[in-house]
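Structure in structure tokens, see below.
Note that one protein chain is taken out, while the other chains of the complex remain in position.
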Amino acid sequence: MTQSQALLERGTSDTVEMTMRALVYHGPGRRSWEDRPRPRIEKPTDAVIRVTTSTICGTDLHILKGDVPTVEPGRVLGHEGVGIVEEAGSAVTGFRKGDKVLISCITACGKCDFCAKAMYSHCRNGGWILGHRIDGTQAEFVRIPYADTSLHLLPPDADEEAMVMLSDIFPTAFECGVLNGQVKPGDTVAIVGAGPIGLAALLTAQFYSPAAIVMIDVDDNRLQVASSLGATSTVNSAGGRAAEKVMALTNNEGVDVAIEAVGVPETFELCQSILAPGGRLANVGVHGKPALLRLEKLWAHNVTITTRLVDTAATPMLLKVVQSGRLQPKRLATHRFRLADVMKAYDTFGNAAKERALKVVLRNS
Amino acid sequence: MTQSQALLERGTSDTVEMTMRALVYHGPGRRSWEDRPRPRIEKPTDAVIRVTTSTICGTDLHILKGDVPTVEPGRVLGHEGVGIVEEAGSAVTGFRKGDKVLISCITACGKCDFCAKAMYSHCRNGGWILGHRIDGTQAEFVRIPYADTSLHLLPPDADEEAMVMLSDIFPTAFECGVLNGQVKPGDTVAIVGAGPIGLAALLTAQFYSPAAIVMIDVDDNRLQVASSLGATSTVNSAGGRAAEKVMALTNNEGVDVAIEAVGVPETFELCQSILAPGGRLANVGVHGKPALLRLEKLWAHNVTITTRLVDTAATPMLLKVVQSGRLQPKRLATHRFRLADVMKAYDTFGNAAKERALKVVLRNS
Amino acid sequence: MTQSQALLERGTSDTVEMTMRALVYHGPGRRSWEDRPRPRIEKPTDAVIRVTTSTICGTDLHILKGDVPTVEPGRVLGHEGVGIVEEAGSAVTGFRKGDKVLISCITACGKCDFCAKAMYSHCRNGGWILGHRIDGTQAEFVRIPYADTSLHLLPPDADEEAMVMLSDIFPTAFECGVLNGQVKPGDTVAIVGAGPIGLAALLTAQFYSPAAIVMIDVDDNRLQVASSLGATSTVNSAGGRAAEKVMALTNNEGVDVAIEAVGVPETFELCQSILAPGGRLANVGVHGKPALLRLEKLWAHNVTITTRLVDTAATPMLLKVVQSGRLQPKRLATHRFRLADVMKAYDTFGNAAKERALKVVLRNS
Partner (left out) sequence: MTQSQALLERGTSDTVEMTMRALVYHGPGRRSWEDRPRPRIEKPTDAVIRVTTSTICGTDLHILKGDVPTVEPGRVLGHEGVGIVEEAGSAVTGFRKGDKVLISCITACGKCDFCAKAMYSHCRNGGWILGHRIDGTQAEFVRIPYADTSLHLLPPDADEEAMVMLSDIFPTAFECGVLNGQVKPGDTVAIVGAGPIGLAALLTAQFYSPAAIVMIDVDDNRLQVASSLGATSTVNSAGGRAAEKVMALTNNEGVDVAIEAVGVPETFELCQSILAPGGRLANVGVHGKPALLRLEKLWAHNVTITTRLVDTAATPMLLKVVQSGRLQPKRLATHRFRLADVMKAYDTFGNAAKERALKVVLRNS
């Protein structure tokens, strides 16, 4: 059944289940674009959103590799999106049908002890569940629990390509990297990893006017992009002498802030080795293995190391900064597809280096 | 030549070198109480202090084991002390002959970029040098460089046993453990290691009224001391199930703050495993080896891990709190010796568990 | 109709309006204990609470004087209380019938921009509305909007006299006075006003181990109470030389923190005049008039002045600290009445100096 058929049926009977198209995970390495029942309001605090723009995250690729066993086959993927409220539950007071909204990658009940601390990532009733434990946004429609505290109102004319970057990568890069790294005016910052998250960290680190930002990656194309986005120097770490080069760049003092945006032990250990006394190491990467912590050196080095799953507490601020023109998130959008071509989009995004892909935008309009 | 001879000679001629008695390191496992030239003013910012009270630190034992290769044979040990100003250099303005002073274990020039940030531990001209790179306080006299910014004035009637605890262990436990751990009212705190530093962390954590403090050690005697000093529960970790016990005590939520006060990988890893989301792990221990950092779990756990060599920036505050009666540092003093019996004091302190020793006080008066 | 009649009628018909007894404001100087319709669930996020313990606040006296024109005649007064959930709306997930709860004096929707910043005092849908814009807690029953984010669960055996102090005065004193004043270990703190709020500030300031707390009031009885609760010195300001006395007590340095807990220009100006350079003036008092700000002196004095309507964001922490035994809020309860005797309780509380009253507890059980 096609979408138009589904819409047709809506007119005839409520008892007929309406369908939609969605990108569904079927176990490691297997995904398809297929018909699925269209989501409905299940609790009075839910909203159903018609997705107008979505995108693909590196995490979605991890899921497809089988690295995230909590994702069960049959799950609709995707945790980023912009859309239009199709239906709001009876207890939803902040949104109504027709509103344009940004979908947060983190669902927050707004009531638990973690939500009271704005640590929505660990919400006892939510957290990262979209495209993980419940169906996600790479679909024509998505159900958002706790809509009042998990959506953000957008103006009708908001630029959806820019906004969809605020579902996940910008709050992630900013909160886990820049805020936790306590970037300050005059600082020297190193960012390891020039993928979309690392580049979003590069853009948002500039909110605080550091004196220098050194971008480190193995891909010269991405380093060029970094230079165009404000990196004051770049280091290709392919040769294995990245730490040495960073120390030389910093007059052997080390950096004030090192942001890890890759997620492997080697890059985390590189970050440790370039920290100045008093430095902050802010982990953003998703790690699958332990790393060595060089306590025999670091115990006396006055460092702070942070980890964080994004809370999206900074999203309202990011919306203001985007609206002020001081941040252009869409600079990370390199490829555009129709949502119906999401299978192709995955091929491109999964081959990012060759395709020179950063973020691929999926439009459903 | 004895001390009295030295004093005699002082009366007769300035050109005769005066001597004193001092505890001297002669390479791994070798120490002696012996004659040494009495220190003189070398720079106008120096002061020479007649030591009236000193003590021995765990670090001194490490030096004697040969673990600190930057300490050369021939070095007078000791970085803690209270004394009387014997002579002040011409540029010293804050102290004069006869003043009673607390000697900070950290020497601060007061001029460099690190000193400007109150990060005296990394002072470019000082830092931890006493009993390390220059002669220390386990002697009748000691030269203190940058006296104006490395000594603290005490009232003439100050209790020296209490005060000598503020040279190192209280600022260390407070700054590296409690301040870095951001202990707050209502928090649940775990402290791993109930030695002098861990117990000082226990006492100073109470500055901030945590709801619970769990003390963890392998020594039941020390855990009993901890209970008497304010621990709300204790866990003997000898059986290897400490993490499990702490989780049970915290209703499986974990602790807000874990303070590592031992310095081995196992205890650091224990701290990681008991942190609640949003928790802080404050390292105080001196480590000789790397530890595993469980990033595959912690990346999404919103934790903060800190390391720090004590800055002694908190010493003026600690002095005020001691003077107000809200802190009794001498509760950690278990044994007393004449300074001249420092060799015996080392034997006792080196056998702390059997001797039930915490801090051994050395009096020279 | 009595309460028992009302309960009887509940059994017979839902359409019969049930009544309760309540303390009702009838314009300046006029109050009565009278029958009122018993509140019902109006929105799915409401809960109705059977009040088991309540109390009277200084603000209630202000209302009765006519100082708060936003309170309309016919209003049930009271914004403090402990009770049992009688009925919870369909969207309430955190509480159910029979739960013992603490009622926050501040109602928080949990969804608006101010709630997202934990600034519940300025909640766009709540804030201070109880006993102000909607009926309050000096009644047998009260309706609490946004129950999930405006109530706190208590254990069934919680000491209600202690807990009712956490509805308002302890969070107020702590947040507006102690937190905003940034009380730190070793600080010298002055608190102007030894009424219930000032004394609650005195107790919670001790969470942070200041070296000295100077309590200032015109009532020697209250100053004696202050001494018994931890003030290190007291100043009777009746003679008008309070500033001079505080300066003498502080060796002419002034105080680190001055907490204003009265609410008149004179006491606010006293606070200004005793601040050390770098000091913080935390206003807690409810003011009806402007005060002079001595900018000609203060512009170069590096001070911070704060105002705040309580957010009650600290209530969960206060509950933990009370449960740990480190805070005994009931030490402020001086008089006890049956709720049905609330008219008498007002007489006593309204004559606090003569009656030596601090907080009067109203029990309905």
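Which chain is which? They are A, B and C, in the order written, and residues in each are numbered from 1.
Basically, a residue touches a chain if its C-beta (ideal position, glycine included) is under 8 Å from a C-beta of that chain, and two chains touch if they have at least 3 such contacts.
Being a predicted model, the structure only gives us computed values, none of them experimental.
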| item | value |
| --- | --- |
| Which residue of B:45, B:188 or B:234 touches the chain not shown here | B:45 |
| Contacting the left-out chain in the complete assembly, out of C:218, C:293 or C:340 | C:293 |
| Among B:17, B:42 or B:113, the residue in touch with the chain that has been omitted | B:113 |
| Interface with the undisplayed chain - residues on subunit C | 114, 117, 119, 121-122, 263, 265, 268, 277-278, 283, 285-296, 298-309, 311 |
| Absent-chain interface as seen on subunit A, which is shown | 184-186, 206-212, 232, 316-318, 320-321, 323-324, 326-327 |
| Residues of subunit B in contact with the chain not shown | 44-45, 90-91, 93-94, 110-111, 113, 115-116, 118, 148-149, 313, 316 |
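What we mean here is this: only the chains that are shown with their structure count from here on.
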| item | value |
| --- | --- |
| Interface residue overlap between copies subunit A and subunit B, same or different (over half shared) | same |
| Centroid spacing, where centroids are CA-atom means, of subunit A and subunit B in whole angstrom | 45 |
| Shared interface positions of subunit C, touching two or more other chains | 316 |
